[in-house]
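Have a look at this one before I ask anything.
Note that one protein chain is taken out, while the other chains of the complex remain in position.
Showing subunit A:
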Amino acid sequence: QELTFLSKQEILLAYKRFSELLPKEERENACSRRVPKSHILTLPELRANPFQHRICHVFSTSEAGDDSMSFEDFLDMLSVFSDSATSDIKSHYAFRIFDFDDDGTLDKKDLEQLVNCLTGQGEESRLSSTEMEQLIQNILEESDIDKDGTINLSEFQHVVSRSPDFASSFKIIL
């Protein structure tokens, strides 16, 4: 319990929900089981989330690279998304979630993919390329301090710490 930001009831609730995702015969040993990604994505909290694949990828510790999550990964995820997590932790993980190509910085391609995720899937819901250009220009202008064309972790954390909405929107409660 001291390794996460969750309270005891929340951990117990998480255990219950996690074991519901497993097929019946594996439920007793839920702590050591891994749940494949497709099952995790049926959780209502993640179902509607455009970042669901990234979340699974970031929190999963499976060596096979199949993005399956164990109970500890699940707890980790809930802990980061809980109310009492520090904004440092949240911004660190948010950075990793938004970094679509896993290269350690948010460059233009990452930002473009991020905006497309936000506006929804489907052709008519994307911004036109001029609008996208303008938007990305503005974002970089506001957050890229060292003007290298990409946003690294410290710049991201800095800009997110000034953002009033981040703490209230970056949370999932079971």
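Just so it is clear, a residue touches a chain if its C-beta (ideal position, glycine included) is under 8 Å from a C-beta of that chain, and two chains touch if they have at least 3 such contacts; residues count from 1.
To be clear about the criterion, contacts and distances are computed from a predicted model.
> Pick, from "UTP4 small subunit processome component", "NADPH:adrenodoxin oxidoreductase, mitochondrial", "Transmembrane channel-like protein" or "Cytochrome c oxidase subunit 3", the protein name that UniProt gives for the chain of this complex that is not shown.
The record names the chain that does not appear here as "Transmembrane channel-like protein".
> Taking the entire complex into account, which one of A:L21, A:L41 or A:V115 touches the absent chain?
Considering all chains, including the one not shown, the answer is A:V115.
> Using the touch definition from the top, which of A:R17, A:H39, A:H53 or A:K171 touches the missing chain?
A:K171
> Touching residues of subunit A against the unshown chain: what are they?
2-5, 7-9, 44-45, 47-51, 59, 61, 72-73, 75-76, 79-81, 86, 88-89, 92-94, 98, 102-105, 107, 111, 114-115, 117-120, 125, 127, 131, 134-135, 138-139, 142-143, 145-150, 152-154, 156-160, 162-166, 168-173
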